[in-house]
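Of the protein chains in this complex, one is absent; all others appear in place.
Here is chain A:
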Amino acid sequence: MDQARAGEFDAFVAARWSALLHLARLLTGGDRHRAEDLVQESLVKLWFVWPRIADEAPEAYVRTVLVRAAARSARRRWWGERPVEQVPEAPVAGDVSAAVAERSRLEVALARLPAKQRAAVVLRYYQDLSERQVAEVLGCPLGTARSHAARGVARLRELLADVIEPVG
């Protein structure tokens, strides 16, 4: 890849890193380190196809790779994690706040969903994709994607009943 393309790639990654990491975090049910691994893996794959899809839809490509990698990694039992002597990131004082508590509740609730349902819900409500686009990203029929999303939302209604109050 030439320098101009490499510069475009770096700019894309710098601009979209935060959003991709949040998407991966939702897809993994709040596992930050696994989310970073997935984003890295997806961006490495994007690097090799960047000259072909840089002018088209690189974010859609990364999203598809990310969702499928998340579904694949959810089937694994061991993530290649090894114990270390020092924890890489210590919690800061601001973590204990209402916003973080709300996010933690959401991530815990998402983590209790099956991977396909979680991906369908995240793509439908966070990425704001249509049902057909969700089906394309998941690689399944439209009815199956619709079913995954509906079941996932129904389960989240139960889990997040105290966080999201129903309208009276």
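Keep this in mind: contacts are C-beta pairs under 8 Å (C-beta built on N, C-alpha and C of every residue); 3 or more make two chains touch, one makes a residue touch a chain; residues count from 1.
Operating definition for what follows: contacts and distances are computed from a predicted model.
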{"item": "Candidate names \"Cellulase\", \"Glycine--tRNA ligase beta subunit\", \"FkbH-like protein\" or \"ABC transporter permease\"; UniProt protein name, chain not shown", "value": "\"Cellulase\""}
{"item": "Those residues of chain A which, in the complete complex, touch the missing chain", "value": "10, 13-14, 17-19, 21-22, 26, 36, 40-41, 43-45, 47-48, 99, 102-103, 106, 121-122, 125-126, 128, 153, 156-157, 160, 163-164, 166-167"}
